[in-house]
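One protein chain omitted, others in place.
Order as written gives the chain letters A and B; numbering starts at 1 within each chain.
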Amino acid sequence: MTEKTLRKGNEALAEGAIRAGVRFFAGYPITPQNEVPEYMSAHIADEGGAFVQAESELAAINMVYGAAATGTRAMTSSSSPGISLKQEGITYLASADLPCLIVNVMRGGPGLGSISGAQGDYFQATRGGGNGDYRVIVLAPNSVEELGNFPKLAFDLAEKYRMPAMILADGILGQMMESMAFNFDPVDPNKLGKFDWAVDIHKNGRAKANVFSYKGDNLIADVVERAKRYGLIEKTEARFEERNCENADVILVAYGLSSRACLEAVNHAKEQGLKVGLFRPITLWPFPEKQIAALAGHCKGILVAEMNAGQMIEDVRWAVNGRIPVRHYGRFGGIVPDPSEIKEELIKFANHAE
Amino acid sequence: MPRIEVDANRCKACYLCVSVCPKKCLGKSKTISKKGYFPAVQERPQDCIGCKMCYVMCPDVAITVLKD
Partner (left out) sequence: MQNDVIAPENLVYAKPKLMNDTPMHYCAGCSHGVVHKLVAEVIEEMGMADKAIGVSPVGCAVFAYRYLDIDWQEAAHGRAPAVATGIKRCWPDRLVFTYQGDGDLAAIGTAETLHMLNRGENIPIIFINNAIYGMTGGQMAPTTLIGQKTTTCPYGRDPKLNGYPLKITEMAAMLNGTCFVSRQSVENVASIRKAKRAIRKAFQSAMDGKGSSLVEIVSTCSSGWKLSPVKANEWLEEHMLEFYQKGDLKDTTGY
C-alpha cells in the first residue's frame, strides 16, 4: 500500500511491475511505450534484476521465453506493430505453459499506423496472432492506477494457470499522468517459491527439465488439457465493472480508455433523465460473457464504444445472441471519443431502441 | 586383449568405424538388426589394438571399447 502520487502511466506500469517482482525485462524501443524500458533500465538492477535492450521485438519476447523458463517473473512491453512481431514468442510461451507478462501500449494501425492511442488490437490480443490453439489472459486497465496495479494481478493469474498474460493499454493511458496508489505490498520474488517446472537441473534429485513446444505424440493431450484449463478460467476469472446497469434501458459497453469517456457520457445522460449504464470488461479474455448475457435479459439495447472500427462488439453480440440490438460507436486513427458525442449517440440509440 | 562391442540397437550401419579402423578389423554384419540395419561388427578381434578411433568416429555412440 502506498500514498497517492502523481505518475505517468508507463512509469506507473514499470514501477508496478518491479513491485510485482519482475526481475527480467527485455524490450525494443517503440512509441508510445518507451518510458517502460527506460524506467526498467534505470531501476530493475537495483532489485537484482536484469534489463536487456534487445535487437528486435522477436529477440525480446524470446529472451522472455528463456527467462520465464527459469521461474523468474519476466516481461516485455511494446506497442502494436511490435506486438505483431512478438506473436511467435507468445505462442511458444503458451505451448510451453510458461507464465510471463506482455504489455501492449496500443497505437493506431494496421501497419506502422500512427503513434496516437488506439484500441485496434483487441482481436490480436484476444484471438492471438500466433499459431495454434492457445489463449492469453488479457487485462484492460482504464486508469494509471490500474496500469500500476495490474502487473501483480497479471503474474498471479499467469502463474496460477501457467500461461502468458497481457496488459492491453493504449498510448494515451501510457502517456497521461494521474494520481495513483499501489494497492499491494512489494513482492519478494525469493518468497514466491521454486516452480517445479522451471529449467533447473537435477535439483533435489529430480529428473532433468525440458521446456519444449514441439509436442509430437503429446500434442493432442496437451491441447485437450489446456482447453480444459481455459474453460476453467472462462468460468472463474472474468473481471468487470458495472455502473448503473441494474435499471438501465441502454447500456454502454467499453473497456480501457474509451470507458472513461463513456462513464462521463453516462453521467451526463443520467442528468438528462435517461436510464443508462456502463459495463466495463476488465478482462478481455476471459470475456465476461455471462454477465453481458444477463444484461441482455433486462435492458433494451447495448452500445459498444471502442477506439477501433468494431472488434469487441463481436464478443458482445456473441453474448447477447440476438436478443436485443447491439450497435457500435467507434472512433479510430488516434482519436479519443468525446463524452458529448458518445452521449448524443447514446440518446439517438435510446430513442431508436424504444 | 582389447576388443570392442557394437550396440546393434544404436548402430545405423554408416560404417564410419570400418573406414577409420587402422587395423581393418571391423566389418559389416551378415545378420540384420531389429532396426533393419546390417550393423558393424568386429570381424577380427585378435587384431584390435584398443586405439578407440572407432569409438571417437561413431556418430551413434554405439561402440564400447573393452579390454579383457
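By our rule, a residue touches a chain if its C-beta (ideal position, glycine included) is under 8 Å from a C-beta of that chain, and two chains touch if they have at least 3 such contacts.
On a predicted model such as this, the values are computed, not experimentally measured, just so you know.
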Q. So which of the visible chains would the left-out chain be touching?
A. A, B
Q | Touch residues of chain B, complete complex, unshown partner | A | 2, 5, 7, 9-10, 12-16, 19-20, 35, 37, 50, 52-53, 55-61, 63-68
Q: Against the chain that's been left off, what residues of chain A make contact? List them.
A: 23-24, 26, 50, 52, 54-56, 58-60, 62-70, 72, 74, 88-89, 92, 96, 199-203, 208-214
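Just so we're on the same page, only the chains that are shown with their structure count from here on.
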Q.
Quick check: how many Å separate the C-alpha centres of chain A and chain B?
A. 60
